[in-house]
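Removed from the display is one protein chain of the complex; every other protein chain stays in position.
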Amino acid sequence: MLGFAARRLAFAVASVAAVVVITFLLVHAAPGEPMLGTADRTFASPDVIARQRALFGLDRPLPVQFIRYAGNLVRGELGTSFVLHRPVSSILAEALPHTLLLGGTALVASLLLGLAVGALQAARHRSRTDTLLGAATLVFYSVPVFWLGLMLLLVFGEQLHWLPVSGMRSAALEDGSALARALDVARHLVLPAASLALVQAAAFARFQRSALVESLAGEHIRAARAKGLPERTVLLKHALRGALAPTITLAGLSVPYFLAGSVLVESIFGWPGLGRVAYDAIFARDYNVITAVALVSGVLVAASNLLADVAVALADPRVRLER
Amino acid sequence: MLFAAAAVLAGCARRPATPGAPVVIATTGDADVLLPPVTSVTTGINVSDLLFCRLAELKLGLNTVDDSGFRPVLARSWDHPDSLTIVFHLDPRARWQDGVPVRAADVAYTFAVYRDPAVNAPLAPFLAAIDSVVARDSLTVAFRFRRWYPEQLYDATYHMRILPRHLLDTIPPARLGAAPFGRAPVGDGPYRFVRWTAGSEIVLAADTTWFLGRPGIARLVWRVTPELATAVSTLLAGEADAMEVIPARGQLERVQHDTTVRLVPYPSPFYAAIVFNLRRPPFGDRDVRRAIAMAVDRPTVVQSVFGPFAQVAAGATGPMQWIWSDAIRQLPFDTAAAARALEARGWRRGGSGAWRSARGAPLAFTLLVPTSSGVRQQAAVLLQDELKRFGVDMRIQPLEFTVMERRTQTGDFDAAFISRTIDPSPASLLQWWSPGASDNIGRYADTTFASLTSAALRARTRAEAAPLWREALGRLNEEAPAIFLFSPRNNAAVSTRLENVTIRPDSWLATVTTWRVRETGSGARGRHTGQP
Amino acid sequence: MSPWRAAARRFGRNRAAVVGAALVGALVLASLLGPLVTPDPLAQPDPVRLQDRPPSAAHLFGTDPYSRDVLSRTLSGARVSLVVGVGAALLAVTLGAGVGLVAGLAGRRTDQLLMRGVDVALALPRIILLLAVFAVWERVPPVAVLGVIAATGWFQTSRIVRAAVLSLREADFVVAARALGAGGAGLVRRHLLPHVAAPVIVSASLDVGNIILLEAGLSYLGLGVRPPTPTWGNMIMDGKDVLFSAPWVALAPGCALVLTVVAFNLAGDGLRDAFDPKVA
Partner (left out) sequence: MSAPAPARAPLLEVRDLAVNFMGFDGVARAVDGVDLVVGEGETVGLVGESGCGKSVTALAVLRLIEPPGHIAHGSSVRLEGRDLLALGGKEIRAVRGNHVALVFQEPLSALNPVLKVGDQIAETIRAHEAVTRSTAHWRAVEMLAAVGIPDAERRAAAYPHQLSGGTRQRVLLAMALACRPKLLLADEPTTALDVTIQAEILELLDDLQKKLGMAVLLITHNLGIVAERTRRVYVMYAGQIVEEATTERLFARPAHPYTEGLLAAIPRLDVRRERLQAIPGQVPPATAWPPGCRFHPRCPYAWDKCRSEMPPLLPVGEGQRARCWLVNEPQRKGMK
């Protein structure tokens, strides 16, 4: 068990390191320049830009830049944003919780919805319900998340005015009660979270359905029925638990999806999270921010895979006790 | 399930239409840092402009030459003891928002910060003519210039916003931009800083004790909505009240159809042009440049891309500048004249109608267009079409903004579709068109233009200077180092609940202290109450 | 009946799978023939006023803000999606199968090295890396997009193939073939490839849809295959700016995307069930 954990941890560290090295090399070796102090001021003189390059050490050879960066990283310093003039760590510290709120909500919602739909389909295997839900999940599974976001925005934001079209909270509510503010954030959360969740819920449902169908075809399910257990117990206690472990693994593996989705969806809905930071940084060539976002994503992905392993072990005694 | 939740949440928290409700400004981009010497994005500039004051402000006319074009702010008055000195007398009522009075030492410190290479302020080059800034006593500060010129007052006041020395002088200049001050600044302006949620909103509150009078709007909120269409939607839905400029025709038309938001047009500080690289053949030849320029039907292109929302550029200036005039000499759209000019230089039309030089080389070039600009890409396609019909093969190469910058700066291009944001002083156009200037990417050099502009720079009044500038711009048009294509007509969108809205073209919120919120119970605000 | 024939029969009996395969065929045809019957996707029919126009008889799906015909651009955009989707899936599978075979057949040390590498690679956030790659590259030809997507998408396949090879290595018929002197390439070609082919084909076909979505996401951000080459992703990007005033601009490419991915997923599901009939 310990050996396994150590090995697993070593992989996580190695993959995060690989992410940092690859990203660093990619962005620095690329053609083009970061937007240094120019942005909306189109009259920045070349002198100003040259001095800016020197201030950020971009005039040094790439290996020197890398060693400096790595050195800073080991000391826990992520550098300064070229564009925002801020420590990258404080940018991430501000954006990350917002993305965790959005991604976390979407993950939980998609798991609940996906498991429910998948279970319903499996319980009514080969029925009309199964077919209809199967068609629906197939379509949502095939929808590009950014397009779904745009369509939800168009219908529920612009046409029906049910929900706010952008941002994380209403400007006027700064003095409202805590509950009113929380509700306000929740309203803003619905559309972006739904965009992310519906697609992933379809993936979970498809997976859960086939896992459950396979599990339901198992002899122990027949045995459970033969014992005279009610169908609900058979489904929820016997079939679902067996099918849960692969779904948990899938949930862990879905974290990169939510990260990538946040890059697409946060911009659409003006959600001030990591995805927006990444999006802006990529287009401004804000090297330090890009690399740091990749680092954070790497850590999140590695951590979620680790977590999924632990959760699987908890759900399945065979895994838990073998190690 | 999600939709059920959506239905529950829908419509429970609509914005109340109380008089004290903030005025919300929709913006597509967040600020970078709220420190005037360092900030370089629109929202950062707009917000910090309301937090920090200048010594004096331009009046609405944007007359940069005469002292009468300015009104006092931090400086109660100023005088010119000699041709190289301006002495400012500070208003003793001016206070930093932490209670410390604004003093001459702050002004001297500010000048040092702007000029410090470690701070690397983008505006530093504009202060090059100022030799020193010295505090004579606590309320008197003297600017010493290296040479005499009429726009001394403009340069002394326009580029710098005064900073609080007592809060900043312990920070090393190189770290000023990254210091916490830029995230929670203390200023001396009509508004004070309340809160900034990155990527989301910036909140300012009126300083009710401001020495020049309490601002009309109690609270200003900048709300970041990255997508333009969505930002416009927040305006139409009453979630936002104003937007600096609506840069796309489709969105403008949406606002036009709405009764709760109106468009406020103002002259734009912007022009777009196709700059030729004179180092590369055939653009070294003035007549070829002129021929290509005359082969382009600019009004049709502009009408086609913008409809009524832009005008043909009269030259290397924008409608905002006082030198702008339709009377500036421009090349006509005249393909026959263009053809004659080319033939005179030995070019011949081939079988397909394409021009070939005496050596048989086709008249062809590549135009760089930034991917960031949809309208320029549209216009480029139309130009390509027009030039093709005339017999010129123009290829379009879309490039990412920074890559295009680098290629134009290093001279690696045939022609580039650039845009320029000008400031109120016509002197600023020299950095692009005078020989040897840093941003003269096409390497245009003409002694006639140079002597005309230097005469214009020495003129003591606007009335004297304007004809000289216009003559210089006419010369530039005739030389055709570029095709000056369009200037958009800027339109701010403002809620009808805002009154007394005036806009100074170079800085749209410069007069926001005089804007008012109409006090009605619940006017048009609750228009979209959103019943499911 | 050979397992291949049996699989083909099962596929043929699966109505959804046949519909998916037919849709895929129709899309390929439409993308090839479409440009012959619709206006040039790059040309503006009306240079006097560039404008998005609602669907009409002249422009069945309307025009985009540049006055370009949305229908012809949608058909033309199918090519990028299909080429990148199918091409990258095939390339990735080939790469993965190659590495998997090497790992499975080569010595323990090579195997360990390769698989540790694959473990780490699988933990990389692929999409963030792709964003970084394409954001810093300028003009990217579709082939390069295809290559990069494939280069970051073969890891899972290599694992599947390696596992299949390892299990087959000890199988009687392989041992027998070896004993009879078959070795190296012959062994791989005659005995191993046919057996690992099924899972590989299934994983490739299920990957096509995902890759199409991936490419569309990149294009939507303005990365990867860039304008003016029409892709469904960059068409949706154009449509986003006029979403509320001209929703048809984003609607057509979006529906085309969904339809295409649905078609590939249907066909992929069908292939999986055909090769592996125990779950249905």
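Each chain gets a letter, A, B and C, in the order it is written, and its residues are counted from 1.
Heads up, the rule we're going with is that a residue touches a chain if its C-beta (ideal position, glycine included) is under 8 Å from a C-beta of that chain, and two chains touch if they have at least 3 such contacts.
What you see is a predicted model, and the numbers here were worked out from it, not measured in a lab.
**Student:** For a quick check of understanding: of A:Gly57, A:Gly71, A:Gly104 or A:Pro230, which residue touches the chain that isn't displayed?
**Tutor:** Of the candidates A:Gly57, A:Gly71, A:Gly104 or A:Pro230, A:Pro230 is in touch with the missing chain.
**Student:** Which is it among A:Arg7, A:Arg68 or A:Arg126 that touches the chain not included here?
**Tutor:** Considering all chains, including the one not shown, the answer is A:Arg126.
**Student:** Touching the missing chain, which residues of chain A?
**Tutor:** Looking at chain A, the ones touching the missing chain are residues 125-126, 218-220, 222-231, 233, 237-238, 241-242, 315-318, 321.
Rule of thumb we're sticking to: only the chains that are shown with their structure count from here on.
**Student:** If you take the mean of the Cα atoms for each chain, which one ends up farthest from chain A?
**Tutor:** The most distant chain relative to chain A turns out to be B.
**Student:** Can you tell me which residues of chain C touch two or more of the remaining chains?
**Tutor:** Touching at least two other chains: 138, 240, 243-244.
**Student:** For chain A, which residues are shared contacts with two or more other chains?
**Tutor:** If we look for residues of chain A contacting two or more partner chains, we find 31-32, 153, 158, 268, 285.
**Student:** Give every residue of chain C touching chain B within the complex, in rising order.
**Tutor:** 44, 47-50, 52, 65-66, 138, 222, 226-228, 240-246
**Student:** Enumerate the contact residues on chain A facing chain B in the complex.
**Tutor:** By the definition above, chain A touches chain B via 31-35, 37-48, 51-52, 55, 80, 83-87, 91, 94-95, 98, 109, 112-113, 116, 153, 156-158, 160-174, 176, 180, 183-184, 186-187, 190-191, 193-194, 197-198, 267-270, 272-273, 276-277, 285.
**Student:** Taking the touch rule as given, give the residues of chain B at its contact with chain A in the complex, in rising order.
**Tutor:** 1-3, 5-7, 9-13, 15-16, 21-22, 24, 29-30, 32-33, 35, 38, 40-42, 45, 117-118, 120-125, 174, 177-178, 182-183, 195, 197-201, 203, 221, 223-227, 230-231, 233-234, 237, 239-240, 400-403, 405-406, 409, 419-421, 423, 428, 431, 438-439, 528-530, 532
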